[in-house]
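For reference, the structure is listed below as structure tokens.
Removed: one protein chain of the complex. Kept in place: all other protein chains.
The block that comes next holds chain A.
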Amino acid sequence: MSSNSFSYNEQSGGGEATELGQEATSTISPSGAFGLFSSDLKKNEDLKQMLESNKDSAKLDAMKRIVGMIAKGKNASELFPAVVKNVASKNIEIKKLVYVYLVRYAEEQQDLALLSISTFQRALKDPNQLIRASALRVLSSIRVPIIVPIMMLAIKEASADLSPYVRKNAAHAIQKLYSLDPEQKEMLIEVIEKLLKDKSTLVAGSVVMAFEEVCPDRIDLIHKNYRKLCNLLVDVEEWGQVVIIHMLTRYARTQFVSPWKEGDELEDNEKNFYESDDDQKEKTDKRKKPYTMDPDHRLLIRNTKPLLQSRNAAVVMAVAQLYWHISPKSEAGIISKSLVRLLRSNREVQYIVLQNIATMSIQRKGMFEPYLKSFYVRSTDPTMIKTLKLEILTNLANEANISTLLREFQTYVKSQDKQFAAATIQTIGRCATNIVEVTDTCLNGLVCLLSNRDEIVVAESVVVIKKLLQMQPVQHGEIIKHMAKLLDSITVPVARASILWLIGENCERVPKIAPDVLRKMAKSFTSEDDLVKLQILNLGAKLYLTNSKQTKLLTQYILNLGKYDQNYDIRDRTRFIRQLIVPNEKSGALSKYAKKIFLAQKPAPLLESPFKDRDHFQLGTLSHTLNIKATGYLELSNWPEVAPDPSVRNVEVIELAKEWTPAGKAKQENSAKKFYSESEEEEDSSDSSSDSESESGSESGEQGESGEEGDSNEDSSEDSSSEQDSESGRESGLENKRTAKRNSKAKGKSDSEDGEKENEKSKTSDSSNAESSSIEDSSSDSESESESESESESRKVTQEKEKKTKQGRIPLTKDVSLLDLDDFNPVSTPVALPTPALSPSLMADLEGLNLSTSSSVISVSTPVFVPTKTHVLLHRMSGKGLAAHYFFPRQPCIFGDKMVSIQITLNNTTDQKIENIHIGEKKLPIGLKMHVFNPIDSLEPEGSITVSMGIDFCDSTQTASFQLCTKDDCFSVNIQPPVGELLLPVAMSEKDFKKEQACLSALHLLSKPRNANRNE
């Protein structure tokens, strides 16, 4: 907003002052030019001129004003020709604003819009992925049917783009094209099928969205991608997570058998507050013996659990509904805590969440009972929130908590918000009917309310008391008498009608009052509300039948009044009653039964929650909120009796590998920006270059394959290095930059624990990193050795390796002969040193030696194997109960890069606290350095703690002796490193290796392990 607006002001001159006045109300910006939007032709003339000027600034200013018009909802369509010319502008902001304009008006000006198409087509081929993506975005947003074929082509191409960002946009474009031309469905499904196989977290959400939009019934497309989607889920962006979870919920309901057992329902409802969850689980487990859950079913439930911790309320709700609809009932309990957490959020979120909780709490009280107090109402809550909370409190009420609740309700009844007070009275009525123990208490309480000052409260009480009395046809004469008196004062029609009905029903119990009431009512009949009139008629009829002596005339008088009433219903009712009760010659057989008809025992009304039937809608949906089936709502199917073939979800890796045919150009682009590229592209491309290979689907197979690629593919070195960098997991940034401490230990462990041998799909995204990193370590000539026996091992191995590679990578030359990973896979003795490694200081030496070679040769890789063997540092007997073990995690040491990191685990085996554990006097040979751990204040009995320290052994195997001290004692201990632990894993070519070997031939000790790594 700018100097240009100023110059414009000058141009437009005199006319402006008047305009200012006209437009004063629509002022968008105080800065002048913006405030002057107008549909005035002359004005637009100015805009046209500005758009045609040579200066970008003038154009930009014009575009800004046009966007302002669009925002205001004003018509700017006549500027179309002038605007569309600027679609090829070099200025990125002008371009963007032109896009905004195009998307808004292209539909109206189809012919002119075609002028812009060629620009987009050109941009679709741009080397920059973001330009390709935005071109596709705008092209697909232009709703011009004539370009459907162009869009289709663009989508197809983009879906095979190397950039996941472009593919994501392609997924979005699918939906747009589908809504523009549903005829394209079949072709679009093909694209969806292809994109569903995409492994990028960026694409997953969008393509599932497209799937839901275009072909939600093609559940068969999901089978092969099911496991992948489950595993990617945590790393998908939050909006995509919601969509995927909803889709997988539907999927699970069609593919797995029910984990619920008959009687589960009952059990849940009966679940006692004091009964622990474990009991519950045990019980259900026992019953469920014959049922075993499909591992894929379990996978989904397990992988969605962390998302309950999401900051996004929609994600939490999505997981909650997934648990509600597909998890075993004993496990659904974990969602309540998260849902209750959402209640702290803004009122809109509260509203939706409370609605869902209301539905859930009807079926499974136990779930929310512990959080009863979170639903207590505050005087500052909006009424709609208050009523929902009340609803939930009612659902949760039981014998144990009802007295607390009633006390709470007492406060609510007095609320200044009378609508809410009335709702509370309804609630008390419901509690009274549901819980027999408190019926009388509630009834008394409600009777007290009858003397309340506020009419709404009294009226509501009357209505509720009426319902309660109906349920207990015992003697409540006193209450009825009291209510009859109220008729004089109360004016609310519903309440009056209720009282009349009650008196009519019990007219034989209050024989004296009833005719008197009728007399009063006859007097005021004409001025009563229709609702009340109907009840007066009823009362009259009932009294006529039971006490005709006293009331005959009165009733006839009322019937006469009713006959000429203005209301159709009342006239109708009058005629009907007259025929029934007044005997005359015309009256048929029915009048004999009049008494039976009028004074029949009426069933008590059921006081039910308005949320009772909502559970047939999937929770968290719009339909559930509105309690109407919304357009496009997809029914959740019932569990199948027999599970469909689970093997459809098994994945043969080769199939998806073939899909992408990468263009060389784009590949380079990727390696240039390695950090941001996605690993799977390369993975895919490498796979595709070797489709002849029969893939076992195992890790090692894949490695071998990529190794082959290393030999055959021109770009292999580039590729593999970029591959090292590219990762799909969230961890990536960390891994790329981090040189120091790693949590690899924990991770390696968890991976091997997971230990699903059968396929790679069941791994976390972390381990998919491992896949991609394996290339450089594998070699072409030894695939045969890679056996499945070492599979899990190798996975761990590659992972570790990758991590270290980050530290000091030097690009590999083209024809590297890679280290033979598969060769040392079988090594499993922990003492053995499976990897050639040099400590950093040695590495520096080697680099010095190597100056002659033009290509750099050393690239440190992650250790292929970390032994779990621990060495005893201090035995508990000699340490007076303090035991210490150490092991080498083979991670780069965080305390200094020459140090070897050592992890020490301290255990307290005594029954007392051990305090102030620290390292005392050190006796180190010359040159050795040691970084000690921070003193530990105290260690609980049976407690254990792991600390890490670093020792620089100066590449020697000298012993580091030091004292491990507690508050009271000092113990001398020492660490002597095995040779292997001093080395760093390194990847280098065979040629280079030989060269190195020659140089080092004198250093027997050091060269040996590198050669003999297999033997060890």
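Here is the rule we go by: a contact is a pair of C-beta atoms (placed from the backbone, for glycine too) under 8 Å apart; a residue touches a chain by one contact, two chains touch by 3 or more; residues count from 1.
To be clear about the criterion, contacts and distances are computed from a predicted model.
Novice: Hey, which one's the missing chain according to UniProt: "Protein MAK16 homolog", "Exosome component 4", "AP-3 complex subunit mu-1" or "Auxin-responsive protein"?
Specialist: Answer from the UniProt record of the missing subunit chain: "AP-3 complex subunit mu-1".
Novice: Which is it among A:218, A:302 or A:414 that touches the chain not included here?
Specialist: Touching the chain that is not displayed is residue A:414.
Novice: Among A:47, A:139, A:317 or A:463, single out the residue that touches the unshown chain.
Specialist: A:317
Novice: In the full complex, which of A:306, A:610, A:640 or A:925 touches the chain missing from this view?
Specialist: Result: among the candidates, A:306 touches the missing chain.
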